[in-house]
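Here the complex is missing one protein chain, while the rest keep their positions.
Right, subunit A next:
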């Protein structure tokens, strides 16, 4: 029998098995379970109906990030359900507006994610956390309620697809472009029920923030999780958060691990990518756009691209430039730490001079929650992860996905352009 992939090894370790094969079903111990203001109320109800305590107060996180600061009475009531539960059970991992950030940016930034962990979240982009060598997957509220109460979750052990990225990246090409290109290649169901394992020299050269962006979008290819084997960059990221070797376990795929597919990608052939409406897989290289695509709005933020490196990229493009007439540029730092750092570095001066709107950390427009909702017929270029029909407001609107640099350049040009056209 062949070896195991990193994903299979984590599931084996957490379910007390020495070996597992794809297709096995296991009940495993989770290290962290979390939910947000949309999904938590149903999970909390599950625990309350059982009449039990949560399995471990320190391993449950409740993060009100989607409709906060509350946009209306109903969303305020949903947050109150969370807050009351947190108070009642004295749960430490809870953040109010003013300290909260987007869950998938906040948790790694604050040092709650470590290699080898098994993580479930009631949000599809929980797969983001695989960037740190953990097995992290999104589930629904009932599954996460079950984990809150029992500390366990059941899993069908996934097959893995290994992606091997080779070569040197071109100027302006970042993690977002690599993942958009990859989803374009394999389609939105190309990794359905499977793990996406990102490897190769070009991944080892990628910053942790870019890896988080790539794993974030694994679910857009249908994957159960995205994962990167820990390396020096991972260890350095952890050390910066006071997490030492010995605080975590590093798993690696066996040389003879079985993969359902191995896909080689030469990153030197990739240019900045644009995903056309209405699927993240409708990707084209930016030079392949046939006609001018005028935009009404640009959005830089979300759990995909609202981190400090994303804001720095945007600032690099926006410095000394103005947003085009009749175009709105919305910039949302993903966490309070990102917000403070951006302020300290003077990025907000650049954004405000350019004519951008800056908001407190929130998911905001990404899911059509609030702020930056699109009208009928409008076009937005967004650094978020989905461009489905109606995702950001009107079902007659059009959302294109790109990196922060492309979104910033497009805001200046008033149409979708390569950053080189704005930064000479």
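Throughout what follows, a residue touches a chain if its C-beta (ideal position, glycine included) is under 8 Å from a C-beta of that chain, and two chains touch if they have at least 3 such contacts; residues count from 1.
The definition used in the following text is that contacts and distances are computed from a predicted model.
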Of the options "Aminotransferase class I/II-fold pyridoxal phosphate-dependent enzyme", "Cytochrome d ubiquinol oxidase subunit I", "HTTM domain-containing protein" or "3-isopropylmalate dehydratase small subunit", which is the UniProt protein name for the chain that has been left out of view?
"3-isopropylmalate dehydratase small subunit"
Among A:4, A:102, A:139 or A:174, single out the residue that touches the unshown chain.
A:139
Decide which residue listed in A:16, A:58, A:346 or A:390 touches the omitted chain of the complex.
A:390
For the chain left off this view, which of A:5, A:124 or A:253 is in contact with it?
A:124
Out of A:149, A:180, A:243 or A:407, only one touches the absent chain, namely A:149
So that we can see where the missing chain sits, which residues of subunit A does it touch?
25, 38-39, 41-42, 46, 49-52, 66-67, 71-72, 74-75, 78, 121-124, 126, 138-143, 146, 149-150, 152, 154, 156, 188-189, 192-193, 219, 222, 224, 279, 367-369, 386, 388-391, 395
